[in-house]
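Just one protein chain is left out here, and the rest sit where they should.
Right, chain A next:
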Amino acid sequence: MVDVAFQPNRTAAAQSGRRRVGLRNALRRKSMSAFLMTLPLILLIAILVIYPAIYSLHLATLNKAMTKFVGFGNFEFLFKRETFWLVVKQSCIFAISAVVFKALIGFIVAHFVHNVPANKQRKWRGMLLVPWVIPPAMSTLAWLWLFDPSYSAFNYTLSFFGIGPIPWTGDAMWARFSVILVNVWYGAPFFMIMYLAALKSVPEQLYEAAAIDGANWWQRIWYVTLPMMRNIIAITTLFSLIVTFANFDIVRILTAGGPLDHTHIFATWAFRVGIEGSDIPLGASVSLFMVPILAVAAIFILRDITKRGNES
């Protein structure tokens, strides 16, 4: 009887003991402790990324007054507007051409820096990174002055050669060129530094082997450098494509989307219709349109990276 009388307590003690052991075992599992360690970051992402993303999805389904659910109404409205398709076209032209030129210039400059003697390399690297470390809002203001219709230093210089004046931000074609030029100027150092790191990781002996195999300069680039840098090129391109597609400050400061919306890209136009036009749901719909475009690009670019893995 005595034993029986004490049984409930014993059971409770045994249960709490089992719970402790269970918790200890759970913590001992690698996946569990890894999850717990990343939990703060997961929470941060949830608050700063997932919530706004879902909220913007929600916004995109509301009417202008944000009082009524309209489903895909905002998107239907957008698809019927010519300006929207102009923005899609401009965003693609802006992002793709800027990324291509940034990659090309970054690659050439990285080669140049790579071949500079080691003791002078730091200086060059530092100087070439300057455009990337200056806040773009500030540097774009300087570019704005360089392009200014009345005081343009470019036009002043070109006038000595009998060229100009060029309407850098006043003509649709030149305005597009100008925003791309500034974006390339700002972004090329990022490519340069990434490619420089990739170049340094290519073993010198591969070039020596190629030189003995009979490869000339171009063949060494084509058969050794580029294949060895493929993954870095892909990741850098994808990253830059995302950032360039979502660019706001350069276009906003330089042209504010003008002339006549001819330099608007997704972010600036979303700002125009959402904030300046007081139609936040429509602005959210415009900015959401970037997601499928970037997702397709990401799938294509990342597909080969996982396939190739680390060949070296």
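Convention: a residue touches a chain if its C-beta (ideal position, glycine included) is under 8 Å from a C-beta of that chain, and two chains touch if they have at least 3 such contacts; residues count from 1.
Convention: contacts and distances are computed from a predicted model.
Comparing "sn-glycerol-3-phosphate transport system permease protein UgpE", "Carbohydrate ABC transporter ATP-binding protein (CUT1 family)", "TonB-dependent receptor" or "MxaC-like protein" against the UniProt entry of the hidden chain yields the protein name "Carbohydrate ABC transporter ATP-binding protein (CUT1 family)".
Considering the whole complex, the residue from A:Val116, A:Ile166 or A:Ala211 that touches the absent chain is A:Ala211. Interface residues of chain A with the unshown chain, by the touch rule above, are 203, 205-206, 208-216, 219, 223-224, 227-228, 230, 308, 310-312.
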